[in-house]
Structure formats: structure tokens, C-alpha cells
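Shown below is the structure under consideration.
Here the complex is missing a single protein chain, while all its other protein chains stay put.
Now for chain A:
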Amino acid sequence: MAEKLLEIKNLKQYFNQGKPNEVRAVDDISFDIYKGETLGLVGESGCGKSTTGRTIIRLYDATDGQVIYDGVNVHDKKSKKDLKEFNRKMQMIFQDPYASLNPRMKVLDIIAEGLDIHGLVKNPKERKEKVVELLETVGLNREHADRYAHEFSGGQRQRLGIARALAVNPEFIIADEPISALDVSIQAQVVNLLKELQEEKGLTYLFIAHDLSMVKYISDRIGVMYFGKLVELATAEELYANPMHPYTQSLLSAIPLPDPDYERTRVRKSYDPANHNYQDGEEIAMREVTPGHFVYCSEKELESLRALSSSK
């Protein structure tokens, strides 16, 4: 595949470190994101997928590990200037379109805030024109610039969130459950918009979600998280056709599909971490079972998984 845009190496995010209530929200995960792809990140609530996204963009300072963007470690100490440049390249779309837009600012100012900070526009006229252009890109129009966030529906607000993220010409966008708060019919509109923008502008996405059917649709590759660990990483087709980690299997078997015949025969698998029976001293890590398909497993499990996949 294409070149790496982002390398995440042994990223750890512990809250309340050293105290009895320490939470290992992200516990030593590593993966790469390639230029122009969409990497989906799925898992149950509390598995650390949002924390991963937020740590990558440095909303949290990582406990340990590296986030290397275009060859530079984001979590190194940096001058304000460097950090600002990095912030321009990496943007975020938030889950809740109601909470993530300032209710006391006009749309014009919400979207232009990034432009102002990075000095991308010279005068008010250019500023307005740029905002209008962005509004049109996301399917809104000129009149919307002078309104406040409460005057918009959920789907429109999420479009504003996307316009704001696009304002500074980012290369990489972290979308943290951008469609969870929207209606089914509106979800498809927003997902299509994200896909179109990706093709047009060559964007790279980290798409965090718990809706597995939507994730499969938008992602090139998908990572599955469980309790702060990445347990499986593969291309979208491969992951759904051939899930290897028992947790992934259980997660996939739990999704109801809009097909009554399928639903009548669907059998749900449950996952019990104790079933692994890991021995003391066994090293458990992400291992490549088939090309491009990584599973969090021990050496022993790796052998049996390889045997299983070659027999298919």
C-alpha cells in the first residue's frame, strides 16, 4: 500500500497513574495509518477507542509511546510554532454535534476560527468567501453563515463540524463517532459526504465508531479494540469474512442485520477472556497471521491460527 502517514508505536494512556484507581485506557497499542486510507477503529464503549483518537491528536498527553506523523514524533516537546503547524494538518470531528459547536458563536465565526488562528485569510471579505466555500462543500449555503448552531438540525450540525475541520486544509482527520448521534437516513448522507471529500482532497481518516456495518462500509482497514488493547487489525473485507480473534467473532456475531431470515438463524458467540488459557511467561503480542491480518495472540495460538487459515 501507499506510504505511512502516521505511525503509532506502543502508545499508552493511563489515567490516575500510580494510584489505586489507575485506568489503563490505552495499553500499549501500535499501528500504522497509510496516506489516503480510512482506518476504522471499533469496540465497545470503554474499550479505549476514543481515548486513542484523542491521544493521537494530543488532547491528552500520552503516558508513554510515540505518535509519528510524517516522520516527526507528535508527543515530543515542541515549540508553539511547530505544534501549531501540526494542529493544522490534523483535525477532529466530534461525536456530539450539539455539544461541539459553541452556541454563542455564529456559524461564520465557528468555521473561521481555525482560519484566524493559522492566519490563512487576509481580510474579512476573503474570510467570508472561504467560509461560504466550505459551507457549500458540505452541502449548506451562504445564508447559513450568519446563523447560530441551534438553528440547525443534527445532520446539518455535523456538516458544520466537518466544515470546521476542513477549514484549515488538514491532511488527516480523526472522526470520533461522527454519525452515532444521527438518524439512519441522515447517517448515510454524512457518510457519503465524508467519502466524497476524501476522494476530492485525498484525506486520511481515522474513523472511530461502534456501528460495525457503517464502519465496514467506510473503512479500508479496521482495528478492533478490547479493554485498551488492539486485538485484531485487517482489511475491512478480511476482518468480516475471516475474523480470527474470538472477541472479534463475538462482536460480529452480535450485530443484528436488517434481514429477518438471517436473524432467525444467527447464533451469537460469547467471548470469555479466560478461554485463552495463557501460561505464565507466554508473550502475547500482535502477530501477523496472514499478510496484512494481525491478531493479538500468543506464539501457540499463532500456529493454530495459521494452520486454520491455510486449511481453508
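Throughout what follows, a residue touches a chain if its C-beta (ideal position, glycine included) is under 8 Å from a C-beta of that chain, and two chains touch if they have at least 3 such contacts; residues count from 1.
By definition in this document, contacts and distances are computed from a predicted model.
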item: Among "Cytochrome C assembly protein", "40-residue YVTN family beta-propeller repeat protein", "Phosphate transport system permease protein PstA" or "ABC transporter ATP-binding protein", UniProt-listed name of the chain not shown; value: "ABC transporter ATP-binding protein"
item: Among A:Leu212, A:Met225 or A:Cys297, residue touching the chain not depicted; value: A:Leu212
item: Selected from A:Glu3, A:Asp261 or A:Glu283 as touching the chain missing from the view; value: A:Asp261
item: Interface with the undisplayed chain - residues on chain A; value: 44-45, 153-156, 183-189, 191-192, 195, 210, 212-214, 216-217, 237, 240, 250-251, 254-263, 266, 268, 270-271
